[in-house]
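After the structure tokens below, expect a handful of questions from me.
As you look at this complex, bear in mind that one protein chain is not there, while each of the others sits in place.
Going in written order, the chains are labelled A, B and C, and every chain counts its residues from 1.
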Amino acid sequence: MKVVTGVVGNDIHVVANRLIELSLNARGFEVFNLGVNTYLEEFFDAVVETGADILLISSLNGEAEGWSREIKLLKSKYKNLDNLVMMIGGNLVVGSADADTIVPKYKNYGFDLVFHQVDLNTGLDTLEEFLKERDK
Amino acid sequence: MKVVTGVVGNDIHVVANRLIELSLNARGFEVFNLGVNTYLEEFFDAVVETGADILLISSLNGEAEGWSREIKLLKSKYKNLDNLVMMIGGNLVVGSADADTIVPKYKNYGFDLVFHQVDLNTGLDTLEEFLKERDK
Amino acid sequence: MSLLQEERKIILSNEYVDNFDFAEVEEFVKNASKDLFISHHFKTIDKMLVQPRGGFPTYKKQFALNEFFVEANVDVLPLTIDSNTRLNDYATAKKMLRLSEENDVDMLNGYPLVNHGYRNTRKMVTHFNKPVSLRHGTPDARLLIETAIASGIFEIEGGPITYLLPYSKNFPLDKAFLYWKYVEKICANYSKLNEPINRESFGPLTATLVPPAITIVIQLLEMLLSLEEGVKSFSVSFSQTGSMNQDIVMGAVIRKLSKHYAEQINCGDATINLVYHQWMGAFPTNKDFAEQLINMSTVIASMVGADKIITKTREEASGIPTKEANAKTVANTQYTLGILNGLPNIVDAEEEEILTLEVHAIMEAVFNDPADTLWRKVFNSIKNGIIDVPFSPHIINHNEMITIRDAKKNIRIIKKGNVPIPDRCFEYEKAQCDLTKDTTSIVNDIIHDIGIMQ
Partner (left out) sequence: MSLLQEERKIILSNEYVDNFDFAEVEEFVKNASKDLFISHHFKTIDKMLVQPRGGFPTYKKQFALNEFFVEANVDVLPLTIDSNTRLNDYATAKKMLRLSEENDVDMLNGYPLVNHGYRNTRKMVTHFNKPVSLRHGTPDARLLIETAIASGIFEIEGGPITYLLPYSKNFPLDKAFLYWKYVEKICANYSKLNEPINRESFGPLTATLVPPAITIVIQLLEMLLSLEEGVKSFSVSFSQTGSMNQDIVMGAVIRKLSKHYAEQINCGDATINLVYHQWMGAFPTNKDFAEQLINMSTVIASMVGADKIITKTREEASGIPTKEANAKTVANTQYTLGILNGLPNIVDAEEEEILTLEVHAIMEAVFNDPADTLWRKVFNSIKNGIIDVPFSPHIINHNEMITIRDAKKNIRIIKKGNVPIPDRCFEYEKAQCDLTKDTTSIVNDIIHDIGIMQ
């Protein structure tokens, strides 16, 4: 399965991104890593180009929320993205807040899977569960 | 003016006691230091023997309360202690509690001046104020 | 009109900018209180200066933060800039600042200095009358630094390499050098009016397994590029490596070599200070543990003999720290510095020699680049991998060097890429590590090594 990944916005925290690429590869995904500092259009363009099944966005520096608000509008401009699994993880707010308030908010922005300060492997395990459920 | 001082009960914390002797001397008092591990009778006996004006008791290890309960009874057995200034300081409870509850309790036990976890010099300044007020 | 003046005009022709009155700014700097100059404090105060990190979007919140810091006995106030301003995106910064002001929710991860303008900001700076250090991460910081100095901020962190390789993916490196040349000149010019403006390099880089030799070479080069332009007070810096001994060795070598190289270009008269960053890598989420880590960093900084320490907070892993947490670190750090006494004198001659040889070899390779100016030599050396920063997100970086930790958690180079590590040193580095493992285990070790403080 194909995954497009990267770190959204002006965020340059690259360490998790490098590890994500390693982990996805180890789990057998085909990875297209756009790296840090990636804008929403670039993500969607890459999904379209590669025909990816999953878009896995990271955000570490707190920018995610600003960008996520524009997802629905932007996504509506693309065709055939209805089956795209959208997931996001990292530090999803500036400052701190708990998952109970963050997760519903991001689901509302259009994400299927939301991981605020959750360990990468836990997140990827959940992704695999999710895919299994869906394909049943 | 004469001061009898010491650490009450089975308490062997001696450091403050040594400093109290130094400070009282420096302030011009005549000091009779009974040291640590001093029982109530020994304090009152020394007051009578020396004709002291002030009895300054320390307690550090939490024993003070147990002993203080017996002061009124004991003091009533001695004569001519009505003008004796009684003061106590150090850690006046086992565990922790605040001055608001401790001070009234100890005043009730018969102390004129009570200092829970108060710095020595603050305490001695207050003593000197107290003596000035009284002798006006 | 000089070239510098022309450049100035261009930078300022920007709808988000204060209308600059340079004559007034010069007057202000000339008469500014010595207390605002960290260079003055370095000269006159013997203890390690304590500086936290911190920046909030609104003036009000930044002011409140500073009040907390002063209450906690801070030595140097920080002003951390938001990430939009860092990318010169003043429009977004403006929008987010308005949102933050209206809704009492922070929509920026720092203080948008350009939008606030120097007239306002100066009020805050002079009110507290403490040195302020500007922390940004901006490749093109020309406007930002003009605004900062006009505000009374007399310490400027960063540099063309240290604010680019860890902080950017695409920004052109050659441009960064030129923009920073401007910054150095401005700092040097203003330094003539009163106490010197202090420039500080950002030694932590990516804070992830960067080997000492790379950090020191970059510190020395940014120092030389700055002194060349006339800066008279410069701070080299690095962050906790994860090995106490490696920190101490690094401190000794960087002190010795910064003096040496400054003298080489006849700038021995400049003051060189040493700054230590508390652990800059991934923090534990357990906040009590984070405090232990922070305290340990302070102890090590003392053993390194740093002139200034830059602090973290117990909330590092969770998000932008509250002002309470931030002030608490300052008070705790000051307390620790006060009670930590009887520091031993520690010299590890062998490690120092190895590291010194490595630095000299890389520096020589840089100097041997055929380009005409130092900045072009440095540019070429980064481009061809003579300087290679692990975990840099920047496209120009080679990413060929591989480092891991040895049994004592020293960072060691096990693949050197194009970096001219002398054979003897490279053998020494590798000899400290267990290299019999397969690649997967080594990758797992690296992941583990990134998380050693967690």
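For this structure, a couple of remarks:
Assume a residue touches a chain if its C-beta (ideal position, glycine included) is under 8 Å from a C-beta of that chain, and two chains touch if they have at least 3 such contacts.
Since this is a predicted model, take the numbers as computed values, not measurements.
When the full complex is examined, the chain removed from view is found to touch B, C.
Within the complete assembly, C:Ser243 is the residue of C:Thr58, C:Thr138 or C:Ser243 that touches the hidden chain. Check C:Lys408, C:Arg424 or C:Lys437 against the missing chain and you find that the one touching it is C:Lys408.
By the touch rule set out above, chain C reaches the unshown chain at residues 241-248, 284, 286, 288-289, 291-293, 295-296, 299, 328, 331-332, 335-336, 339-346, 348, 408-410, 452-453. Remark: the residues of chain B touching the chain excluded from display are 10, 12, 14-15, 18-19, 22, 26, 35-37, 61-62, 91, 93-96, 117.
Following the convention adopted for this analysis, only the chains that are shown with their structure count from here on.
If you sketch which chains touch which, the pattern fits none of the simple shapes: not an open path, not a single ring, not a star, and not all-to-all. Inter-chain spacing, taken between the CA centroids of chain A and chain B, is 70 Å.
Multi-chain contact residues of chain A, defined as those touching 2 or more other chains: none present.
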